[in-house]
Every structure is written in C-alpha cells, then in structure tokens.
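Note that one protein chain is taken out, while the other chains of the complex remain in position.
== subunit A ==
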Amino acid sequence: MAQKVVVDPVTRIEGHLKIEVEIDGGKVVDARTSGTMFRGMELIMQGRDPRDSSQIMQRICGVCPVSHGTAASLALDDAFGIEAPDNGRIIRNLILGSNYIQSHILHFFHLAALDYVKGPDVPPFVPRYQADYRLPDAVNKQAVDNYIKALDMRRKAQEMLAIWGGKMPHQQGIVVGGATEQPDTQKIVEFKWRLAELIDFIDNVYVPTVKAVAEAYSDWFDIGRGCMNLLAYGGMPLEQGKDHVKKEKFFPSGTYIRREYRPFDPSLVAEEVKYSWYKDDTGGKKPTEAVVTPDPKKEGAYSWLKAPRYNGIVMEVGPLARMWIKKVKEVTDLGEKAFSVMGRHFARAIECSLVAHAMDEWVLQLEPGKPVATPYEIPGEAYGMGLTEAPRGALGHWHHIKHQRTAVYNAVVPTTWNASPRDGLNQRGPMEQALIDTPVADPNNPVEPVRVVRSFDPCFGCAIHLMTPDKKTLAEFVID
C-alpha cells in the first residue's frame, strides 16, 4: 500500500519548501513540491522610481542577489534604451561570476554534502537522518575538513566580489547603465590574487570532492532524471549589443527539447496556474502581461508557485542545462547519465571552474580611465526585459514603466521553472518528475527524496514572488 511521506521544512535550501511523496514498493510513485512563504516583492516596486529595482529586487534572495540585480539592471537598460560600456559590462560579469563561485561552493559543501557525508556529532550536524552514508572513513574525514575549508573559500569569493560591488550580500555596484566602481591596477591585482586562490581550491578540492562523492554514490547517476528538456536564457555577455538573445555570451542561450538542440525564443515563455492558487483565467499568460488574481480555495491547487512552460513544455534550468547547451565535453560525455542527481552536482562543479578561469581573462580586459556606466534619462513609458543566468538557472525580469514609475514588475526565476507544480496538461514540474522512481529505503528517514530535491539547488525566496492573496479565503483553504 502506498505510503505518504511529508518533509516540511526541507532544510539546507534557501526559503521555505515542503515536499510530499507517495511511496509504493520502496519507490516514489507520486510527488508534489510546494513553497510555503510569499512576500510580494514585485508589488513593493509598484509606484516606485523604476531605478530602485536594482536594489529592491536583488533582495529577493540573499544567496544570489547579484543575479537579480543584474536582471533588474538589464531590464532597466532595455527600457531606458541604453547599454553598459565595456567596463561596465565586464564589471557586471565579474560581480556575477564571483557570486557563482561563492554560491556553487556553498551549495555543494554546506547545503548538499551533509546528505552524503557524515558531519561531526555536534549540533547543527545532529540530529540527522539515518542513511547509507557510505564514504570510506578517510574520504569522509577529508570531506568534513573540506567543508570547513570551503567556509573560508566562499567567504573569500565574497571579498573578491566586494572589490567591485562594495559589499555582499546585496552589492551596491550594479546599476542601470553599467557599474559604479572605477577599475584600476590595484583592484585588478587584488581580484586576481584572490581568484588564483579560489581557482586552486575549485580545481584541486571542489571538483575532486564531487568526483569522490560521485564515485561512492555512482548509483545516483541513475536517480533523479527529470524531464530531460533544458533551457538557458544565456548570460554574461561577451560583446556589446542590445539583443539579449543574439549577442555572444559566455553562457549561450538555447534549449534542448526531446533530444534536440534549438534556439531560444523568449516569446514562447508563459506561466500556467492550473494547480497554483490563482484564478484559472490568469493562466497561460506571458511574463509581460502577468496579471495575478489569487484563488486560494481553488480545487486541486497545491502550490503558490506558478508553472512556467516553454511552448507548453516542461523545462529544467540550471548548471546542467547551461553546461549541456554550451556543449561542455566533460558533461556531455556522461551521456544521459548527466540527467541525474550526481550529474547536476558534477555539472555545477565543472561550471564553477569554467567561470573562474574565464574571469581570470576578463579582469584583464578592463580599461582604467574609461567609463563604467552610461548616462540615462528615465523614460515616461517603456517596457524592459532583462535576461540572465543565476547560479540556479535562467532568470528573467520584465519591467513596465508608466509616468516614470514602475507600473508592473514580474520575475520568472529558476526555481519557479524547476519546482513548478503540474500544468494544464497535468505535466509534473521538473523536480516532481525527478522525484518519481526514487528509491526510498526507510520512509522514516527520507534522505533520498531530499537528495533529489537538493541537486537542483532550490531557492524559494525568489520562487514565490507575486501575489495579492485574499486573506479570508486563504485561511479557509489551508484548514481545508
């Protein structure tokens, strides 16, 4: 008989997530993911000076604020009809790239690793689920040491970021039109010096630790496959050019659908709401026309996340999508085993190394004395779209300005893609699909489902973002 297992809260992620799985014959046969907190970030933007978005919207998330600051600023550039000069473009990439490093290191060592590595027997490492911790003692000890070392390294990655962004979390250095900090030799050297230390850590500790864990848990290359359709908006532009999609970027935009590569077309993104607590007639809308009318009593709904779909198709976003679409050999060589729990961890580690090495070159392209930002005027009425890649995946902000104020703001974020509920065609979201067939040895210690979920590096602070709930009906619904 099927048994229902609820994990609430799922810890070691950002934000509030609950998962519900049905287990039959030792395997997951049904799965639901729901986010349980919402703040209404975009509502706060309504009526504000549109430039505030680069600061307000980055506060969607304290783990990857830079990505939101970048998307918000790109949307402003687009709306204002300007573009960052090369220095500004490069500094934005350096700030974003530095945060990739801190975020990926944090994710593997501090958020995910405790599912595979036995921490010391003191809080907060105990209590923990009883599970098949199977690393050989020596490797486990090494991994615990690396957990500690990684704390230092991710901190240094934030120092590296602060050289251009002033501070972290929540940097002040990315603004409409470009960046704020003037490059000079001193800063370039300070940056390179820290980066060298991080590259050494990534290549000689992070990647090898992932490989050691992957070797011991090699069966996890066959668990958590998911939808196998991948999407990247693309990010970290390498040249000038106003077209987000067409210009050359370090992370190319693109899709991989039913085993075929195809170009990405932003007009095919739409958000479904059949199983979300919103009125049905708000479903199927494009991000530019997102109107949200909550319907907390809605029959059958179970998530505050909407279900973004690409031409109706369920898509996974994140490092695996980016590395696959960039056709990085180490990842594509895994073949379809890349679509798995370990495949995602591996792709993230490889990506971390690639970004770090690329930044080592970019920082030398800075030209001291040249401008970092383009002057602007706030338009009376305009639309802006800002597409980038957050550490967790494709991130887009859509901004409508009226009377020089923000009229509508909408963000479609990585975890909304990955942790989306079912859609109008009853297709499960990527994370739900990945949970299906996951073996669960002991329903009282459901470590396997959380391993699957954490391989996506979910972030719910940003996933639940736009709503105007009706208080009375919401209360009734939850009691329901």
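The rule we apply is simple: a contact is a pair of C-beta atoms (placed from the backbone, for glycine too) under 8 Å apart; a residue touches a chain by one contact, two chains touch by 3 or more; residues count from 1.
Note that in this section contacts and distances are computed from a predicted model.
Tell me the UniProt name of the left-out chain, picking from "Hydrogenase (NiFe) small subunit HydA", "FAD-binding protein", "Sugar ABC transporter permease" or "Gluconate 2-dehydrogenase subunit 3".
"Hydrogenase (NiFe) small subunit HydA"
Per the definition of touch given earlier, which of A:Leu74, A:Leu111 or A:Ala347 contacts the omitted chain?
For the chain that is not drawn, the touching residue is A:Leu111.
From the list A:Val28, A:Met168, A:Leu195 or A:Ala390, pick the residue that touches the absent chain.
Counting the whole complex, the residue in contact with the absent chain is A:Met168.
Which listed residue (A:Gln142, A:Thr180 or A:Thr288) would be found touching the missing chain in the intact complex?
A:Thr180
Going by the contact rule already stated, which one of A:Lys27, A:Arg128 or A:Lys337 would touch the omitted chain in the full complex?
A:Arg128
Under the stated touch rule, tell me which residues of subunit A contact the chain that is not displayed.
With respect to the unshown chain, the touching residues of subunit A are 6-16, 18, 36-41, 43-44, 46-49, 51-52, 55-56, 59-63, 65, 106, 110-111, 114, 119-120, 122-129, 148, 151-152, 154-156, 158-159, 161-173, 175, 177-182, 190, 371-373, 375, 403-405, 446, 450, 461, 467-469, 471-472, 474-475, 478.
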